[in-house]
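Note that one protein chain is taken out, while the other chains of the complex remain in position.
Let's look at chain A:
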Amino acid sequence: MATATVAQAADWPGRYHHVDQVLEQPGPRTDEAWMPGAPAKSFRENIKILVIGAGGLGCEILANLALMGFKDIHVIDMDTIDVSNLNRQFLFRPSDVGRPKAIAAAEFIMKRVPGVTVTPYHGKIQDKGTDYYMQFTLVICGLDSVEARRWINATLVDMVDEENQDSLKPLIDGGTEGFRGQARVILPTITSCYECSLDMLNKQTAFPICTIANTPRLPEHCIEWASVLEWPRVRGDEKMDTDNPDHITWLYNLAAARAKDFKIEGVTWALTQGVVKNIIPAIASTNAIIAASCCNEAFKIVTSCAPYLDNYFMMIGTDGVYSYTFQHEKRPECPVCGGELLDISVPRSWTVERFIESLIERQDIQVKKPSLMSGAKQIYFQAPPQLEAATRPNLEKLLSDLVADGSEMTVTATTLPFNLNVRITYI
């Protein structure tokens, strides 16, 4: 393998002396079956790792992985470099402003750490399919977007195939917000997933809309008035682009005028951008700590030299340094990893109505009034009335005409605390 040859050529004696300390002898909590030495060090040659995000966390993660000895690293990021990133995203220089983060980060690491290949992709994680994600041993996420995390989490859970061991990709997720941060290890379908813990997220602060409209007291109220109420009123359906300086200036001017009317101080251009982009000040040291924790877990997972995190580590640095590690539990009603999959054999001659009756008759699921959907296709909805009427004609159709053999349907019902998936096989 070409990469391996290059990598070996670049390894000089003692290059990984410090890392090797934990790979040449077991530690107190190392599994008895563990083999020290060459087998533990083989991760340098045969592990392909994906880093999602090349921002504050991503820069730290990439540097850590490269210096630990990972040689085949891929990185995805859709953003370009902004001048305000330079204080903490240390892989970037002023001359990089405007360039894609993934590409600049990859170039920097490869120039600085001999023998490492970093393959960048400048774009969205959603551009890539299962085939792409299947090539990695594990995935580390350093993202600031809930939506992107939900997507990759659902994708990795979805990829798990009982017949194929390699389909299970550990996901290490890091996140920071000011002085707070967390790192967690998600083993898709085995441990609690990102979606399971969605209600633990800190809520974005939203101000009551009537306060914004009538009784502003804070500079943020004036900015939200401009962005939430005035933008759609004046600019109609035009989409606000929070990365467009002209849009921010427009909002800033309005907010500043309103602040003046209400004798409120503190509306600035930077605050305007911060509020509309919902920016929480990024703290370089929090990123460094969380990235280190994520990479430490990746290292333990690929080398087995020590037990890995089970499964949630959080750190609060607002008053001193407080950290807490616990096992976050799976939620049985989690729409991504929870619920049940039932395999059901259905005679080809059954109508949808007959199939629904058979679901209601089943003792093991105790379902009344089930609604059915297959992918994005509605099979039968019990409510609301319009959708019930629209799907009612399906009741008389053959299930086998609507749902392909071997495919899944999502069943929801008031009596079901979780969602149920049924996989249909025709007999």
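Following the convention adopted for this analysis, a residue touches a chain if its C-beta (ideal position, glycine included) is under 8 Å from a C-beta of that chain, and two chains touch if they have at least 3 such contacts; residues count from 1.
Keep this in mind: contacts and distances are computed from a predicted model.
According to its UniProt record, the chain left out of view corresponds to "NEDD8-conjugating enzyme UBC12" among "Deoxynucleotidyltransferase terminal-interacting protein 2", "Heat shock 70 kDa protein 8", "Ras-related protein Rab-24" or "NEDD8-conjugating enzyme UBC12".
Interface note: of A:E32, A:D199 or A:D364, the residue touching the hidden chain in the full complex is A:D199. Among A:S95, A:Q165, A:T318 or A:S345, only A:Q165 touches the chain that is left out of the view. Residue-level contact of chain A with the missing chain is found at 43, 47, 137, 146-147, 150, 154, 157-158, 160, 162, 165, 168, 170, 187, 189-190, 195, 198-199, 201, 203, 205-210, 213-214, 228-229, 232-233, 301-302, 304, 308, 335-341, 371, 373, 375-378, 381-387, 390, 408, 410, 412-414, 419, 421.
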